[in-house]
Each structure stands twice: as C-alpha cells, then as structure tokens.
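One structure is given here, and the rest of the page talks about it.
Here the complex is missing a single protein chain, while all its other protein chains stay put.
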Amino acid sequence: MRYLPHSDHERADMLGVIGAADIDALFSAVPKAALNNFVLDLPAHSPEFLVEAHMRALAGKNHAAGDGPFFVGAGAYRHHVPASVDHLIQRSEWLTAYTPYQPEISQGTLQMLFEFQTQVAKITGMDVANASLYDGSTGTAEAVLMARRLTRKNKIVLSGGLHPHYRDVVKAYLKNDPDLVCLSPSPNGQGDILEQIDGNTAAIVVQTPDFYGHLRDLKAAADAAHARGALLIVVITEVVSLGLLEAPGALGADIVVAEGQSIGNALNFGGPYLGLMATKKEFIRQMPGRLCGETVDADGNRGFVLTLSTREQHIRREKATSNICTNSGLCALAFSIHMALLGEAGFTRLARLNHANAIALADALDGVPGVDVLNDTFFNEMTIRVTQPAAPLVERLARRGILAGVPVSRLLPGDASVDDLIILAATELTTKADIAALVAALTEELA
Amino acid sequence: MRYLPHSDHERADMLGVIGAADIDALFSAVPKAALNNFVLDLPAHSPEFLVEAHMRALAGKNHAAGDGPFFVGAGAYRHHVPASVDHLIQRSEWLTAYTPYQPEISQGTLQMLFEFQTQVAKITGMDVANASLYDGSTGTAEAVLMARRLTRKNKIVLSGGLHPHYRDVVKAYLKNDPDLVCLSPSPNGQGDILEQIDGNTAAIVVQTPDFYGHLRDLKAAADAAHARGALLIVVITEVVSLGLLEAPGALGADIVVAEGQSIGNALNFGGPYLGLMATKKEFIRQMPGRLCGETVDADGNRGFVLTLSTREQHIRREKATSNICTNSGLCALAFSIHMALLGEAGFTRLARLNHANAIALADALDGVPGVDVLNDTFFNEMTIRVTQPAAPLVERLARRGILAGVPVSRLLPGDASVDDLIILAATELTTKADIAALVAALTEELA
Amino acid sequence: PEEPLLFEMGDTEHSGVDLPDVELTRDRLGGFGRKTKLDLAGVTEPEAMRHYVRLSRLNHSIDSGMYPLGSCTMKHNPRLNEKMARLPGFSDIHPLQPVSTVQGALELMNELSHWLMTLTNTAAVALSPKAGAHGELLGMMAIKAAQEAKGEAHRTIVLVPESAHGTNPATAAFLGYSVKPVPARDDGTVDVEAVKAALSPEVAAIMLTNPNTCGLFEPQVIEIARAVHDAGAFFYCDGANFNAIMGVVRPGDLGIDAMHINLHKTFSTPHGGGGPGAGPVVLSEALAPFAPVPFVRRGDASLELVEHIEDQALGRVTAFHGQMGMYVRALTYMLSHGGDGLAQAAQDAVLNANYIKARLQHLFSVPFPDYPTMHEALFDDSFLKGTGVTTLDFAKAMIDEGFHPMTMYFPLVVHGAMLIEPTESESKQTLDRFCDVMAELATDAKAGKSNRFTSAPVKAPRRRLDETRAARQPILRWERPAELPRAAE
Partner (left out) sequence: PEEPLLFEMGDTEHSGVDLPDVELTRDRLGGFGRKTKLDLAGVTEPEAMRHYVRLSRLNHSIDSGMYPLGSCTMKHNPRLNEKMARLPGFSDIHPLQPVSTVQGALELMNELSHWLMTLTNTAAVALSPKAGAHGELLGMMAIKAAQEAKGEAHRTIVLVPESAHGTNPATAAFLGYSVKPVPARDDGTVDVEAVKAALSPEVAAIMLTNPNTCGLFEPQVIEIARAVHDAGAFFYCDGANFNAIMGVVRPGDLGIDAMHINLHKTFSTPHGGGGPGAGPVVLSEALAPFAPVPFVRRGDASLELVEHIEDQALGRVTAFHGQMGMYVRALTYMLSHGGDGLAQAAQDAVLNANYIKARLQHLFSVPFPDYPTMHEALFDDSFLKGTGVTTLDFAKAMIDEGFHPMTMYFPLVVHGAMLIEPTESESKQTLDRFCDVMAELATDAKAGKSNRFTSAPVKAPRRRLDETRAARQPILRWERPAELPRAAE
C-alpha cells in the first residue's frame, strides 16, 4: 500500500510496545455487533496506472469547455488561469498546510491572506474583507444574517435579479421565515425593490450585473435603503466586472458579497469556488469567517495572525456569528496570485477585453433572425429571447459541439415566461470564430 | 511583457544612473552594420492563452502513446511514472536550481546525486556510478573513449546487437577510425564478437537485452575480453530489465552504460533522456561526467560536493576526459525518486510484470498466421518476422490506431534482409485488450 | 531578508499578464463605468514566483513535517489526486452546461456516493456541502425538516456533549435550536443514562461525535441511538473522526441518522491552508427524503441531475453541485486504497495513536486511561503542574524541534488538553523521533528548564506573536503609508 508507511514487521513491533495481542484489541470499545460485521463490497487497492485509467475514462465522457465554442455563464465563468498560478498553489507548503492557527510557522498563509483581504477591499471599494467564505451563494446567506445582527431588524428583500440558486440558498438558510421577501425575476432589468423597503427592513440584496446580465443602479438602491435605516448588500457573481464597473463601496454598499471563481480558479463543475465578503470598518465584529490581522512578534517584527476569533465557533460555540470553520484558503491563494499578476493594469485590460467580446457577441446575436437581445446594458453576459423553447435548442446546439449558454428554464423551472430565454456569456477566451460558429448554428436551428 | 520586470519609467531611471542617453548607447561596441540592421520577421509577443492554444493545436496533431494500443520500444519505453515524481521535480528548488558548484546552498541536489549514484551502482552491480550523462547513446561513445584511455589500446568492437543509433553515435564520435569494428546486426541473437578480440582490443561493447530483444551471455563476453586484456562495456537500453536479470557487475562488466529513461522519465519523442554510467572503483579517474562525493563541512557535519573535477573541462580544458559540461540533473532526480518509490520490492515486481506481459504478447503473436517470433529469450521486447514488408504494415496498423512496434528497416535502411522484421515491446502498461487488438488487426492485415 | 508585502513590491503599472489592450470605442455600461481608481499593485511573473515561493517557505506543511493535530487528521495528500482533478474533463466543465455533456461527472458523483454509502451503511448521501460545518448545517436542516414533516416543529432542543467541536453548538444555534449540554462520564465517554435523562419531547436531535473528541469510541453508542430514536429524536453524528473506523465500523450499524464526512480529513483532499473542504452528508432511510438538491439519479438512458423539486423541504445549500474538485480527489484516493486499504489505514491510524500513548504515558498524564485510544492520544497538563510551563509553552517548544504543535485546550472537558493525532501517514521512524522529542521535552519541563518553553519558538520564522494587540487595534488590510504616495515609485 503505497500510502501506508508500515511493514507488517513494524506493525507487529508496535503492537508489542503497546502490549496488544492484535489490532482488534485496540478496537475493544466497539460493540461486538458493529466491529467487522460485514464484508466490504468495494474494490481492492489498485495500482496508480489503473486508477488513472479509470479516472481518465470518466473525464473523457465529459465535454470540456475548451473542446469547442463556449458561452455558458450564469454564475460561473471560464477565464484563463495563468500556468504560474496553478503551479504555485500546488507547492507543498501551500497545498498541504493547515489553517494558520500557529502563526509562528504559518506566516506564508497569513501574509497571503492579509494581501488577499487588501485586494478584495480594493476591488470592491470597501474598508475591509474577510479571508473568504465557501462561495458567493452561501456568502449571500451569511450577509443576510449579518445584516440582521447589525440592524437588529428582520426583513430581507431579495432583488428579482439575484441568481435563483443564490435565492434558494438564502431561503434554505432562513427556512420558513416570513420576513424574507423574494421578488420575481425580471428579465428586463427592472426592479421594484426600492418600494419594498420599510422600517423593519434589515437589508436589500441587489446583484449587479444581475442574473440576466443587466447593470443595476447601486447608488439609488443605497440611498433608498439608507433612508430607511436598511443596509445594501451587493452581490457580484462575475468579479471581473469590477475592473470596469464602479466599485460598490463608492456607491454606498454596506456589505459586498462576490463569487471570486473567475480569478484564478477553474470551472470545476461548480466547486470549489471562493466567496468574497467585504464590508465597512464598523461592521467587522459582526462579519462571519476568518480574519487575518497585522501585529508584531516578541522581537518586534511585523507578523500576521488570525484575529477577532471571538466571533467564531471554536471560541464562542453557540454564540458565534456563524458555524463556519473553514475558508476557501487555496482558492483564495489562487485568486490572490492571479490578482497580483494582473494588477490594476491587467485587471482593467481583462475587464475591457471581456466587455469588448461581449459587445461583439451581442452585435452578432442581434443579427440572427429569431433572436432578440434583451439587454441595454451588460458587462460580459446577456439574455436573448428565441423563437423556440430554449432548453431543447441549447441541447441541439450541444450536439453540434457548441455550448451556447444556459436556458433560463433550467434555473427557473415551471415559469413558462422564461422558456424562450437563454443567458450567454463571453470572456477573454471567446474568439471571433466561436461567435461565428454560434451564429451559424443558431441561424440554422432557428430557420 | 509578463516576464520582464521593468516599467519604462524604471528603464529611464536606470539609463540615467548609467549615464547613457539611450539603450543603443550600451551597444556601441557592435559594428554599425550589424546593429538593428534588420526587421525581425517573427510574430510579436502573445498572451498566454493564445500561446497555449497554439501549442495545444500542435500537440493535438500527434498520436499520444496513451491514445491506443502501443508496442513501440527499441531503445525508449513507455512506463508509468508516478504522479508524485513529476510533481516533485517541478518544485522550484529542484527545477530552477543551477549546477551545485556552491555546495553550501546546494545540498539538496548533491545529496540526491549521491543517492542516485548509489542506486545506479546497486542496480548495475558496479562499484561506482557518475551523476549521469546525456543519454545511453552518447554514454556508449564516452565509455568507448574511456576504455581507450584505461587500456591505452585502440581497437573497439561493437556487437551487432547494439542499437544501430548507438552504433552511429559511436561512429560519429570516432570519425574515420579504422580501429572501430562494427559487427553486422544479427536478428537471431548470435554474435561472433568473441572472435574479434585481439591484443590491441581496448573494449568490446555488448548490449543486453540486445537490439532484437535477445538476452546475451555477459559472463562469456567478460571472460573472453579479460583474457586478452580488453574491457567489457555493457549497454542496457531498458533499465527495467535489471530488476529481473543478473547485474552486469556480477558477471564481469568493466563499464556499464544504460539509458535510464524507463524509470521516472516520459517518452518525450526522444529527449531529454538519462545516461547512466557505472564502473569499477579503480577506473573512476578516467570516468567522464560529474561525480558527487561525501565530505564534511567546517563544523564537521556530513555534506556532499562535486568532486574529482580535475577530470573535467572547466578545470582541465583541453586535457579533460570529456567536453561534457552538464549532466541530466532533473532526469536523474526523476529516476532517483521513482527508484526510491519502487525500492527492491517494487523494482522487482515491475520487472516481473513487464516480463509476464511480454510472455503474453509473445504467446499471442505466436498464434497469428504469418507471424514468426524470432526470440528464444527476451525481457520485455522481441522481434517478429512477418510475411509482408514490415514498414507499410506498421503504417497501416497505425491508421487503425495501433502503434505496433518499430519496423527494423527504419533503423537499418538499405538492408533488405530485415525488411520483414518488427520489434515489439510490452510493459506494465500493456493490457490484455491491447494485445487482443493487435492480434486481431495483424491477423486481418496478414490474411 | 523579510519578504515585503505585495503592495510594497508592485505598483499599478506592472503586470504579469499580457492581454490585448482593447480600446472600447463604445460601451454598454449605461454610465456605471468605474471612475474611482483601483490602486491595485501588480507584479510581473518572475516577481510573483519569488514572492509566493518565499512566502510559502514560512509555512509548516504535511510535506515538510509531522502535524500531530488532534481532530484535524493531517494525512498524506497523494499527488495523483491533484493530477486527476486537473484533467480538463473534470476541471474545465461548467455546472450549468447540458447534462448530456457531463455524464462522466455524474458517473463520478454516483460512484463516490456508492463508496460513501457502502462505507457507512446508509441509505443516501448529499454531496453538496462545502465543508464539514456546512455538512453539519445540512444534516441538522434535514433533521429539522423531518421533524416538521412529522408535525413536530415544537422540538427546539438539541443535545450536545460538552466535548463536542464548536461547530456542533454553533450549527444548532444557527438553526434556532437551543443547545442542552450532556455531561461526560469520568472515563471520557457519554453515559446512555445521562442521555436518557436529557431526552424529552422537546428534543429534536442529539449531536454526537464518534469516535469522540477525546479519541475514544463511545461504547454505548448503540444504546444511545436507540434511546434517542425511542424519544422521537434523531442522531446526528459528527463524522470528523471517521478516519479511525472507515472500513472497520459502519456508522449506519450504530444507528446514526446523519453524518458529515470531511473529505479533507478522511479521504486526503488537501487542507490548503484552511480550505476548501468538502462535507458530504450520509443519511438514514428516515432522513433520505429530506436531502437537498442537487443529486444524481439514474434515468432510463443516462444519468440525470435533479436540480429542482417542487416544494422540496430543504432546497439547496449552495449554488451548484458542491466541491467537484474534491470529489475527484477523494474518489481517486478511495480507488487507490481500495476497501482493504481504507480499513488498513484506519487500523494504522489507531495503531499509531496507541503507540504514541504507550511510549509517552509514563511521562505525560493520561486523563482517560480506561480504554485503548482510537486515532488520537489525549494527554492533559497535570504533568506540568508546578513547572511554570503551560500547555501552550510546551506546544511552542515543539515548533523548535520541527513539529507542528498538537491540538491544545481541546476538548474543553479536559484541563490543558493535548490531543495528538498522528494519522496513518507517519512512519515508525517519524513516530519514534516524535516520541523521543516529546519525552525529552517532558523531562526538561519537569527538570525546571522552563526557559526552553517560555521563550519558544526561537527557530521559527517568527517568535510568538502579539495576538492581543491584533485584536485590540485590528489592522486588517494594508494602507499606503503617508510618506509613500504610490507604491514602488
């Protein structure tokens, strides 16, 4: 067994030192009825090359995004990750390190987290950020709970433009809560969320670009919320948009939650991803998740530690701000390295290139008979209405090797009004040839 | 430019410190006629994702060994390399380190080389090994030159079973040397090399398993050579065979040269590979290539250094034993890690598995009408005679997705007697299904 | 030399990514374009390589040394797992691309589910939780939904033994339950009678860790499960310590209703400096109907991904399908080990912990000597009484010997707890060196050489850090010093 360092000799020697007759003697506390009472119907251990062959066969049954034209977005985006990023995160001292609870021998992870927090604060325009959460959707639920703690009010209003899966996660976290108001999805980018704000409102949750790709007016939302003592929670599923769009912090956001996958992290069929959360300085003691802070060591040298842990479960147990125990450390590292490589110059260029390719896509789609682009505004994603049911159309395009986007019905099943809608994204990896292939195939299918 | 750390600001500042008006001022020694006298007709710098797309397109035009049944050997072998090996050799401190001339900050590489030398000495049964050479073929040429220095005699006899490319390399190194005798290749595993030994013979060169897969009698060769004061140079192109075959050192070899690619290193279309060289203790001062030795530091701690460098070009210049300046450090590392993972138990099992699969292959080929297996003995490779010209047959099988081995005519062009021969290898990666597919296709093609 | 902060190295001009510098002649931003500056430092690739390589060297890691961290299961992370997770067929697929184009992914999820259900003898598994604590949340949500479905929404109490992980009470409280502690017996285990005494019609569930956080297998676990079920409550098992029994004991046979499995603890997905984890939850027949979406179902011709069920009780706990990258790693590990290898690994983990206990018990104090330990050896600080050396001091002295400290001050039920979990990955050679060092430290502490401890660590990249200062005057991000108008200019 290649991962188990003991030979049978050594096992016998060790049992001798322990004074146990055999290994079962060490399991003597297990009720007889439950110990070795079964035959494990599982395959036996296997050479590496056979395991690899099996996994390659499974992987080979999937259509990878790089295998053809690809326009799928709606909350996860295919971007290029520099080879150096993936190389660095596989380095032993990053990959196989534990949570940095022992700061003297964890300064690498800790300094990185401090840098990461700074990067997230800068791109969102907020004062502070935490060391990451599981993903954008659970982060949104945590933000809602945080807003309740901060305002001591209960009502939460979710914009109809919030990603339906995010909405579902908030609903699960707030199970049966009558103070949760979920507005209807609006493919046209309009929202009546401002009218829902009342004196009992803890927060409104606005996503921009929204689920359909429209850009939302955060300033107006912030002003309306603040006028009634409510908080504005801004949700961003495509973090690259922050290279081109005004920072939510500059527009009045109180809490910003984002899915950070786009920077440094692969699609991975949905996970692991990276939840970003940033807020105002005065709110940090109600922020969930780990925080890294600067301090000095006994010699007076600058160093970093996990801090303000009195908010956390391992100290406060049932009084903690959240039950969260991990962050997305390695995904945060990937994000931080990629962002360090981009810098302001690269991040801005990346966002511009995404937008330019999306404009090219929108222009091309506009020219396809039977296709109606719904968006006036967008960053790198847009919604089209087609003259056929969208889901089977997308399926037919997939058989042609073109992954043409997400039929809205997949995310809002049962809502007939969205059956003819498709959300499509373009990124820096979208080529003219990809767009031409899509247009040609769509034109044929819709003819 | 992602690899160039200077901004234009910084370049200007630095020119200021230097006191140069512009960058061309630093090239003032270049004759005017040659400086910037051309337009570089080469593409401009390119984003990583475009470079990657280009390289993937090229790679996609090749049939990778893992894409189908694969029996190609004849000096390079497809084995499984554990994922941990390739991971470790990419670690910064291994990959991007320089030759360990400064031992105080190179103990990692040096201790590894010391361990590598020990491993090579052990598997070959020799006293000492060097820190590696370019590959088996150039190692063979170096061994021949070494034998001349050691014996102060000139005649070199190459067995007909020596890989034809190895023979060609020796010929190139010994250009126009009348004392080089190259015996004719003999597909039947017989050799008349012993009769060629005379009083002027510096060395005979015997490969086992030989080019056609036959095992050669090293003891007889050693005895005959030693009786006339000549040395026996043993060449091994498939180092895995040493897990099952007697060590050349135990049979009287004076110098052992091997291609080490099979352990830890990928096929790589022929390079980089790994030359192994081992010899007797009394011969080390005539051995080419780097050597690592144990010593102590100023505090008395065990440490390692490159040693006996008075043999080498950077000290001895035109009086050096060879002009070699590098070894195959990273390939040696991969070999050493893989061999450490195998150990005696694993190396032996690996060799047995190779031999068992080769027996299965030979048995299966024996049953194909029109195929004649020539070998009585073999390790993991054998030669067959078919009823058609071999090269076009192999080409037709390739079109069916089966890489069926090497037509001997590719290596011995112009020799009509080998036109119907194919050399095939099996390794631990050869499956029953691979053999069945080959047999079925061969049966059809030869029908 | 000290490694500077990224913001002290880079500036807004430098970039390590080449991209075409597209001019936008028109935009579709509707006036929401950025007007404020990002002020985001960039560095070129060679600078980034150095920065992150140098920073990494300030970390301890499994690959560089032992991590005897009780309850954390820091085991070897095979690199084959990493390689497989990076096959484009796994890493480069989108959670919302057509299900017909990801059949291999669904097959993988199915296969992983089969392994998890077989190893635990349970009826269902919800793969999607992002980490152990997230799995706990899901499991308790399922219990809550099941109680509600039974018309028992009035059950508002969850029993939690005092030795539990902090996540247990935090999770219960997160869902609005009030937490009622169950005391431990003097031998470190839970008394079925104490459980019975605590049970009532208001109790929704018990959350029990087994093997428990003292490293002991709960001998009365079957009786406890029966009592809990008899009282109409559910048995949530914290699976953090499943590594001790996988392939040897099936939690389903013990009567559990839900248990999360930390793929990073038990099935070797890397800890990554604090995540990402993955916390699939196995469920009993009773709770299976309350599993959240999404899950994989075998359809007529192909595998189906169920992403939505009308009026589903629990709904969805994360946006997509969970930690696919971790599923690949975990399944790769399972296939490598096989059922036989997993059982051997559990046995070796237990063997190693008992070996450490056997070698150190004459010098350290063992709070619960009655049972053989499972995968962890638990000591307390009574052997340090009067030495002036605290558990923390002792732990910091281990750093100077090249070891990560053990888990300290947990479980809370033991004063000055030292919880040591070697895992199955450590060789006898390493265990012997570890025991030698621990014995030498204990001897030194008892001999009054307290300076070795109170000043430790001295060989680490940093001496002890001022955590109080960090919390009192939090500095959570880099701010440009007043005298430095822009970075690196």
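Letters A, B and C name the chains as they come in the text, with residue numbers starting at 1 for each one.
Convention: a residue touches a chain if its C-beta (ideal position, glycine included) is under 8 Å from a C-beta of that chain, and two chains touch if they have at least 3 such contacts.
A quick note: this is a predicted structure, and the numbers were derived from the prediction, not measured.
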- Output for the hidden chain's shown neighbours is A, B, C
- Item | Contact set of subunit C toward the excluded chain (per top definition) | 1, 9, 18, 44-47, 49-50, 53-54, 57, 61, 63-65, 76, 78-79, 336, 401-402, 425-427, 429, 433, 488
- Message: I need the residue numbers on subunit A that touch the omitted chain, in ascending order.
- Response: 1-5, 7, 9, 45-48, 82-84, 86-88, 92
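To be clear about the criterion, only the chains that are shown with their structure count from here on.
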- Item | Whole-Å gap between the CA centroids of subunit B and subunit C | 46
- Message: So the centre of each chain is just the mean of its C-alpha atoms; given that, what is the distance between subunit A and subunit C in Å?
- Response: 19
- Just curious, how far off is subunit B from subunit A if you go by their C-alpha centres, in Å? 47
- Task: Would you give the residues of subunit A that are in contact with at least 2 other chains, written as numbers and ranges?
- Result: 2, 48, 52, 82, 90-92, 341, 428
- Task: Going through subunit C residue by residue, note those that touch at least 2 other chains and give them in order.
- Result: 11, 13-17, 19-20, 43-45, 49, 53, 78, 80, 82-83
